[in-house]
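Here is the structure we will look at.
A single protein chain has been omitted; all remaining protein chains appear in their positions.
And now, chain A:
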Amino acid sequence: MEIIMSILAGILFTTGIYNLLQKQLIRIIIGTGLLSHGAHLFILTMGGLTDGKPPILTDHDSHNYVDPLPQALILTSIVISFGVTSLLLVLAYRAAKENETDNMDQLRGNDYE
């Protein structure tokens, strides 16, 4: 299953990067969203997908739980990427409003800078 999940993460990255290289601002942010999904899946897969109970201790003697550390890491990462994505969104919104374009090729600054 890890191999399939690796392929899935790879496809998320592929589509993410393809979106990242688009002209429209919104596509770029969609790309970053896909990239972070891919990264989270990547972390989870690397932690191992072996069988086991959820890491909530019900039976203190049993050790058959899934690895809790990647989950903690992913949780942190989800929150951070959410913060960044929302900031990006508002930034893109403002940039598009201000410059009356959301085309990256037209957002180049100017020669006097």
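Basically, a residue touches a chain if its C-beta (ideal position, glycine included) is under 8 Å from a C-beta of that chain, and two chains touch if they have at least 3 such contacts; residues count from 1.
We take it that contacts and distances are computed from a predicted model.
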Hidden chain of the complex, named as in its UniProt record, picked from "Protocatechuate 3,4-dioxygenase subunit alpha", "Na+/H+ antiporter subunit A", "C-type cytochrome" or "1,2-phenylacetyl-CoA epoxidase, subunit B": "Na+/H+ antiporter subunit A"
Residues of chain A (touch criterion as defined above) contacting the omitted chain: 1-24, 26-27, 29-30, 33-34, 37-38, 40-42, 44-58, 60, 63, 65-69, 71-72, 74-76, 78-80, 82-87, 89-94, 96-97, 101-105, 107-109
